[in-house]
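We show some of the complex, not the whole, and keep each chain where it was.
Which chain is which? They are A and B, in the order written, and residues in each are numbered from 1.
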Amino acid sequence: MTQQNCNADDSRLERGRRALAEIDGEAGEKVVAALADIAPDFATYLLEFPFGDIYCRPGLDLRAREIATIAALTALGNAAPQLKVHIAAGLNVGLTRDEITEIIMQMAVYAGFPAALNGLFAAKEVFAPQSAAESGA
Amino acid sequence: MTQQNCNADDSRLERGRRALAEIDGEAGEKVVAALADIAPDFATYLLEFPFGDIYCRPGLDLRAREIATIAALTALGNAAPQLKVHIAAGLNVGLTRDEITEIIMQMAVYAGFPAALNGLFAAKEVFAPQSAAESGA
């Protein structure tokens, strides 16, 4: 999946807002909304730099970018909410559940078994409601 | 690039030895050799589990696996020698320099600018001699 919503003519904020919507979906919008009453400027930075600047760069497709992010957040092991958002984002940009599971399992090599286990259990939570949704529930 | 050197009929050790050679090249063999007089069994585990087991799994190609590893080691920021080995490994399995640079830059978002800067300077070191070699020096 390419960064189709990234238009160099748009402002960074506008570009970031569309990239966030494409990648993180509703979960990203919830984060932005949650910042409104404590640090609205931080929501702007979040849209502008990670999404408007980095994710919109053409040199790497979104699939590769989400592989990198899921790997890093699993390895760091101290950002469970963001890992879940990006596991969902991985599905949004075309990674399969099995591919996401492979990425997380591989982190046992680089960050230890506990980091990988906690990553897998995060994935299980993210995958679960979707399974329900897919089955019509 | 697929895991062409991974044969389910081989022992994990044999499979791992070939996967290590394919992915990490000479740098991987140096690590194994350096372990010989202090912890030879650990060299065996390194060949068997990360390379014989994980990298040989069919669900994710080596390009994707190296994206994940470069991202994680950049983000963790405490394993410079291994990061350099895997930046070289990334080139071995088909990532371009620009793609590797993109992955590392993206880590500024998830692990901060210092982690990304140190990753970029590691990449610069890895890329340098190769540039020299390519120019015939």
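Just so it is clear, contacts are C-beta pairs under 8 Å (C-beta built on N, C-alpha and C of every residue); 3 or more make two chains touch, one makes a residue touch a chain.
Predicted model, so just to flag it, every value in this text is computed and none were measured.
A single sequence accounts for all chains of the complex, and while 2 copies are shown, the assembly in the file contains 6.
In this section, only the chains that are shown with their structure count from here on.
Between subunit A and subunit B, the superposing rotation on Cα atoms measures out at 180°, rounded to the nearest 5.
Each chain gets a centre from the mean of its Cα atoms; for subunit A and subunit B, those two points are 24 Å apart. Every residue of subunit A that touches subunit B in the complex is listed here, in rising order: 49-50, 54, 57, 59-60, 64-65, 67-76, 79, 82, 98-99, 101-103, 105-111.
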